[in-house]
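All protein chains of the complex are present and in place, except for one that has been dropped.
The block that comes next holds chain A.
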């Protein structure tokens, strides 16, 4: 069974969103997503400073098995990316909710957070898919 954290929000494309409480959110891919992908070998991240809107492509995660797009779950500006993933993409597998985070967004519309899935709804979605 995948690890789904109660304190996080989710979207159906398997990104997690953590509200940092300062107008920014941190984003990564879920434990369920990394399990489906298998060993991650490359992560392509967006550029710091770029403006992104919900649903935009924000990079690619490539595993031994497949390439998968990463989507922007909430609109805003990319303020930080996890450069550690360049040399250590395996962090996405070993610590998807910690050191394997992808990027941070400064929210342009905090009300978008209300549209995200909570842990329970995301858990049901994962079960329906399997």
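FYI, contacts are C-beta pairs under 8 Å (C-beta built on N, C-alpha and C of every residue); 3 or more make two chains touch, one makes a residue touch a chain; residues count from 1.
Here, contacts and distances are computed from a predicted model.
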| item | value |
| --- | --- |
| Options "oxaloacetate decarboxylase (Na(+) extruding)", "Aminomethyltransferase", "Acetolactate synthase" or "FAD assembly factor SdhE": UniProt name of the undisplayed chain | "Aminomethyltransferase" |
| Among A:13, A:75 or A:93, the residue in touch with the chain that has been omitted | A:93 |
| Identified contact with the non-displayed chain, of A:19, A:44, A:77 or A:95 | A:44 |
| Identified contact with the non-displayed chain, of A:19, A:62 or A:112 | A:62 |
| Absent chain, residues of chain A that touch it | 35, 38-39, 41-42, 44, 60, 62, 64-67, 90, 93 |
